[in-house]
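Below is one structure. I have some questions about it.
Note that one protein chain of the assembly has been removed; the remaining protein chains are unaltered in position.
Naming follows writing order (A, B and C), and every chain is counted from residue 1.
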Amino acid sequence: MAIDITETPGTDFPGETPIHQPAMRRGSEWLRPHMGWAVVGAVVGYLLGHWFGNIIYGQNTVPQNTGQNNVAIVLGLAFGVAGWLAGIGALTYPLAKLVGREPPPPVPETGWMRYFRYTEDHKVVGMQYLIGVLTFLFTGGLLAMAIRTQLLSPTTHVFGPDTYIAIVGEHGTIMMMMATSAVVGPLGNWLTPLMIGSRRMAFPRLESFSFWIFSAGYLVILSALAFGGFPTGWTGYAPLQTQASGGMDSYLVGFAVIGIGMIAAGFNLACTIINYRAPGMTWSRVPIFVWAVLATCALLTLATPSLLAAGYFGILDRTAQTAFFVTEHGGSSFLWQNLFWFFGHPEVYIMALPGFGLVMEMLPVFTRKPLFAYRVAAAGMIGVALLSFFVWQHHLFQSGINPDMRPLFMLTTELISIPTGFLFLVTLGTLWKAKIRFDAPMLFILGMMFNFLIGGITGVFLSDVPVDVTVHGSFFVMAHFHYTIMGGLIFALFGGLYFYLPKMTGKTMNRKLSIWHFWTFFIFFNLTFFPLFLVGLLGQPRRVFEYAPNLQTLNDISSVSAFLLGASFLIFIVNFVWSQWINPTKSPDNPWNSLGLEWQTPTPVPWYNFERIPVVNSDPYHYGEPGALPVADLGREPLVTAGVVSKEEAVQPGELESPDDTDDFDPRPPIL
Amino acid sequence: MSVAAEGGAVSEGSGAPQGTDEPPRKEASHGWRLFAIWLVLSAIVDPLYYIFAGPHIPPGRMSSTAGGAVFDFNILIVLAIPVMIGVWVYMAYAIIQWRASKGGPEPEGGPLAANNFKIQTSWITITTVLVLFLAGFGTYELVQPEGAGGGQGPNPIWTPTSNTVLPIQVIGQQWKFTYRYPTFGGFETTQLVVPQGVSIAFHVTSLDVIHDFWAYQLGVKADANPNQDNVAFTTPYQLGSFVVRCDELCGIWHGAMYNNGAVVTKDQFEVWAQTTEKALAANTKLLPPFAYTYTPDANGADGGYYPDNVDPYSKVETYGATQPGSG
Amino acid sequence: MVGFFVVAVVVIVVLVIGFTKQPPTVDYSNAQSGQPVDVTLQTVGAYGSAPHPTWVSYLIKDPSTGQWVHTSYFQVPAHTRVNMTIIQYDSGSPLRNQQIGMVTGTAGKVALLNGKPFHVYNSNAGNGVGHTFSIPTLGINVPLVGNNANANLCSAAPCTEKSPHNVLKFSFTSPGSGSYPWQCFVPCGLGFLYGNGGPMQTNGYMAGFMKVVA
Partner (left out) sequence: MNDRLAADESFPALKETPEEIAYELRAQEGALWTGSRLLIGIWAFGAAGLAFAYFYLRSANNEQLWRPDGITAPTGLGAAIFVTSVACALLIAYGNRRFRSGVTLDWQVAGWLTVFGALVAVGLQIYQLTDLPFFPGSSGYASCFIGWAGFNIATLLVGAYWLETLLARELRLRRAVAEDGGAPRSALPAARLFRANLEGATYFWGFIALLALFFWALFYVL
């Protein structure tokens, strides 16, 4: 732990060592890096990149003929992202490292400005992610309502067909980007160190980087609209991708940027979970949500490079005029599909697994029972993570490649439903003879189970090749994955927010509004998406701006429900604003009476999480056991006595004296 | 998730012996009650579905492959209904019976509540058996009716048993389908007419981006890839018209890329094909000779995505004539 | 807080207005009922001014003012004979798919090229085909024969008849009311892969709707 309190030197706690610190050179609050500078950096970077791109490529025949310079757009966006990161201060330390500097000792940020800064506090990053994810979600939601507006009528066009597919693509991409971080971003970052009894993340700067590049991704993907949108939907199939206008560059750069953020987030969380578990936090005591995050991290770090490779090839095809995806120049239109789905299917589980983990984590609190089949649940999530690398070709059942592999991919796809089904083994087992409290999070848990069952079972239909011939690429698929992602992940996210916001912000959410939110959300979600199964089965392909007139009734039910579903989100916003800002009610430290380690901290949580590193006694699910040990010894006991650190290994106070007072070298372990 | 119900039911069924050191009387009742509700509901709903809804499931039974898909769909639904009923009944039961406001005993913790080995193993066994059955059944249904109507690429491995297969080429292009009939001089038309009772091989290909040929009522779906022959088989049984839609996003007019096809009797088909062949003869001779794939031209009518001085085109014939801009 | 919401609402309103903006519709439906409607279009090889000066485009003549409007939306009455005149100012090339070199769906399955009827046009000969006028749902397809590429072609809309051009005339009967997509099938998006990007995928250039009103 390198964080030192320069403000309070000389506290005489035994073992605490006052150390020399170089004076902090803190300028004015407004001059230090913050989001405003990031915006400035992004604009400057974009203009610079665009100008540079025009110089090096403007005279080429393609921009001459099309009037559109993809190189300038790509460079503009890339420089813009770099400018954004420079403005927020993400590049300061990586550059200072080049001259061998140790990282500056971070001072805990205070005040609301910290939410607009590049901080090393995982709780601040978690809150930033929360706002970021909700921004993505609401933007995507508005676009979804635009889609449903167009589909109110089979032939009348509120939007032109070109605008409509731009909206469809934008909605899909924004939502997919959001969903990869929806739970891992806010709750994964916020909770993981608290759950494993750590004071910090392994790579806090990388964590902050992952958020700020995620937010840059939002701007990049929105910029597609300024360049005319992209016509490919979120899957970005080539060669349509290669043909498309400038908006496609935003899609490719945006996905690359988000992908880098995903890798950074997964990398940091994986290293943290593996190395920073508190003493006694053995693998069989790790909370199930942490298992879910760890399994997700494996997918985030290992599947995303494939997306980056695919996007990189796409950018090369569009700028350097290579021909990766252009068949008649020696490329292959299947290459994108393979690379994209090799990422894309694990991505589905990047979205699903944290939702599972969150539901399983919260359930014991509301049933007052131990989590049923903990080991099976953990093994199941690892199994899902492994198997998800071997199912990607089920997206290509009709594409004309490898027909002989179809039985195999049908088998692996159906096999993956076994570990996925463990969610139900665990949840149903935990409900058995429980004492269920129906608070808002529990309602969302039950709603999630209801929806995910439909989503999961229709997934089996899709994996079956003969049925897939009919439903592939139709609204049936669309309804299926909205049931799993929205019905599963987003329900889990809102459940998790109602559950954890009292800890995260210290303010309780209004109960009545929460329950109203749940019921409107649940009812209108089902009314929106269930008809779409039928619509798909009746032959409406995805992403069409016109459809058969006989499907209008079903589409209209869906559209009207979608608007009401949007209104349900408004209840959440009203509740959020009301309960957090306008009329906040202070929450107790442990309002749900949970055994989880994260709830044993004071509210609000100190920036160092735990006063003493806790020594963990058991897994946090010992409900209904009168004599059970507390989950952890919150650590008045020194670690040496607990037998965790040997005396020799413990750094003695004397060693921490800086040998040379004139050097700005801090002998304590630096933050990496 | 597939087998929640069976597993759920088993967990209840074998829930009785779980608390052996307790008086088992009351323990057992929940499990058996749930099992009974599940059994009765499933036994009612499944036949109701199969008898009343089953025959009307779209896309109907116009062809061998559509019929196969519908049969498969129905089997899956019949298996899914007990699963879903199981989970939902269990959840409803838990909500009613085990809610905190009803008071009742405090839940029991401890290792038995957290880990019931028997229930876990039976759950895993049952889900595995069901999944393996589904995979086997799906494979059979895939192999059996000539590849289930999915596109099988240039070298299909599941082919119709009949000796006479009528090839029809489907050419996807932005933004319409055209059809060539190689056995009738290779004429190209925008109408899709197929004979009843004859196995048909759709050779699907594209002249530009990826499309997807979806003959909805025929239960045929195959991607149209540039420079690739993607074969899908079906045998139409019923007369009537069917809808062809593009099922892979292909740009602005994707939603408008549809037309109607017709299944007619063999005699009518012969007449139609021969008349059309004659009517289109003038245009047919301007078309390139029939081939299973055509090399699309990456450049447009007036040249240029790739510069003109690059010359990979010369090795192969593009569809239509050589483009002036492409060297 | 309030400022944030105001900004968000303003952004959403601006976006909605931007999204719902479609090219203007040229109205031919005011003609006397029962009388044929004369619709006049032109194609230009390069629109010549912002936002996309290099893109090919269709233009439609407004019947009331006689002005050329840069749009691809026009409106005709239902069940009426529509006489189309298309003035083709662009050059042509051999077709990617000769199937669209055939006139279909028009009265008599012919079109008049500078007064001479034809049914099939061999795009490999002569100046080739520059664009098509096609309404796929009605089965209408007319190849617009190109001009000599070496001639001094019009390069900025609207073109006048001083530039080299071909005149194509054909007629069809409009269907019941509805909104019918029409488009060009010749990959004329210069510099885009397969020539089908840019103007080919943008409303108001090579793609649009024929609105039919009762």
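We adopt the following convention: a contact is a pair of C-beta atoms (placed from the backbone, for glycine too) under 8 Å apart; a residue touches a chain by one contact, two chains touch by 3 or more.
Bear in mind the structure is a predicted one, so any value in this text is a computation, not a measurement.
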- What are the shown chains in contact with the chain that isn't displayed? A, B
- Message: In the whole complex, not just what's shown, which of A:I221, A:A323, A:L595 or A:V631 touches the removed chain?
- Response: A:A323
- Message: Touching the hidden chain in the complete assembly: which of A:L308, A:L565 or A:V631 does that?
- Response: A:L308
- Item | Those residues of chain B which, in the complete complex, touch the missing chain | 227, 295, 306-307, 309-312, 315-316
- Query: Touching the missing chain, which residues of chain A?
  - Reply: 1, 3, 5, 7-8, 11, 13, 15-16, 97-102, 108, 110-112, 114-115, 198-200, 202-203, 263, 267, 270-272, 274-276, 279, 301-306, 308-310, 312-313, 316-317, 320-324, 326-332, 334-335, 338-339, 342, 505-506, 580-581, 584, 604, 606-608, 611-613, 638-640, 644-645, 649-653, 655-656, 658-660, 663, 665-670, 672
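FYI, only the chains that are shown with their structure count from here on.
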- Query: Which of line, ring, star, complete or other matches the graph of chains that touch?
  - Reply: complete
- Message: With centres defined by CA atoms only, which chain is the most remote from chain B?
- Response: C
- Task: Would you mind checking which pair of chains has the most C-beta pairs in contact?
- Result: A-B
- Just curious, how far off is chain B from chain A if you go by their C-alpha centres, in Å? 31
- Mean-CA-position distance for chain C and chain A (Å): 45
- Task: Any chance you could list the residues of chain A touching two or more other chains?
- Result: 61-62, 65, 161-162, 231, 239, 242-243, 326
- Query: What parts of chain B, by residue number, touch at least two of the other chains?
  - Reply: 208-209, 251-253, 256, 296-298, 303-305, 318
- Under the touch definition given earlier, write down the residues of chain C that touch chain A in their complex. 1, 12, 15-16, 18-20, 22-23, 52-55, 178-179, 181, 189-194, 196-198, 201-203, 207, 209
- Task: Within their complex, state which residues of chain A touch chain C.
- Result: 61-68, 142, 146, 155-163, 167, 225, 228, 231, 239, 242-245, 326, 577, 581
- Message: Which residues of chain B touch chain C once you look at their complex with the stated criterion?
- Response: 171, 173-176, 178, 188-190, 207-209, 251-253, 256-257, 259, 280, 282-283, 286-288, 296-305, 318-325
